[in-house]
Every structure is written in structure tokens, then in C-alpha cells.
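The structure appears below as C-alpha cells.
Omission of a single protein chain aside, the complex is shown with its protein chains in their original locations.
Up next, chain A:
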Amino acid sequence: MSTESIAAPRSNSAQSPKYKRSKGNNSSFEMAAWLFMRLSGVVLIVLIFGHLFVNLMLGDGIHAVDFGFVAGKWASPFWQIWDLVMLWLAILHGTNGVRTIINDYAERSGTRMTLKTVLYVASGVIVVLGTLVIFTFDPCPPGAVIDLPSFCPVP
């Protein structure tokens, strides 16, 4: 006979988890989230590998990537939309993934709430900030004199 220190089992006492499933709220949110993960995943494969190919393989490849390269890409509405869709899908896909991980692993509802709040705030900030940058990006801001890229009109 040997003994060693192991965690006490979940006995049928006060702290044991009681079955307390709330009655159906008739929402299909979980289904929509599940479907979104699959669809956004497929679209992201195309968007991300397209992004990598255009930036790193075409032309001079990785050596061409600099401030001017990004400015040139965002001058075209095509790449603005491409990057916008990529940003939104990637952040929402990642957020939903972390949300399910929190749901699976956080045992106390307080921890769950806190973690999810942090997650939603972080994703919200990134999405808003990213969208703002894509649409308001100006490589040659008026009034700036130093450190302007070479293609800007000389004031």
C-alpha cells in the first residue's frame, strides 16, 4: 500500500459542481459563432496567403517592403478593402477562439467575466484603431517637413 498527496475528488458536497444549466434562451449565437469560425477561416487562408505572396514574393520580394511600399499599397482602394477585411476577420476569428478557450477553462463565472471583458476591450481597440489607420492614412501629411518619403511633393 502506498499513499501520495493527490487532490481531493469532487465529492457530492457543497462545493461540488451542481448541474445548473439555464433553460434555453432560444438564441442561435453559439451556432453563428461556430459557423463564423469555419467561414472566416477559409476566407482568411486566401487573404493571408495572398497578402504574404504579394508582399514577400512578387517583384523585389521582401527587399521592397518599406514605408513607401505600404503607402503605395494603401493608395489603392483594392488593398484598402483587402487589408480591412483581413483585419476584421482575423481579429474576430481570434477573439472568438479565445472566448471559447475562456469558456472551456475558466471555472468560476467571475474569472470568466473578467477575462472576457479584457478580451473584448482589447479586440475592440485593435479593430477601431486598425480601421482608422487604413482609411485615414496619409503618407505626406501637410505641414510636415522632415522624414518625408521621397515620393512626396516637395513643399
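What to note about this one:
Keep this in mind: a residue touches a chain if its C-beta (ideal position, glycine included) is under 8 Å from a C-beta of that chain, and two chains touch if they have at least 3 such contacts; residues count from 1.
Note that in this section contacts and distances are computed from a predicted model.
The complex includes a chain that is not drawn, and of the options "SLC26A/SulP transporter domain-containing protein", "Phosphate transport system permease protein", "Fumarate reductase iron-sulfur subunit" or "Cytochrome c, class I" the UniProt name matching it is "Fumarate reductase iron-sulfur subunit". Contact between chain A and the absent chain runs through residues 1-4, 6, 8-12, 16-17, 19-22, 24-31, 33-35, 100, 103-105, 107.
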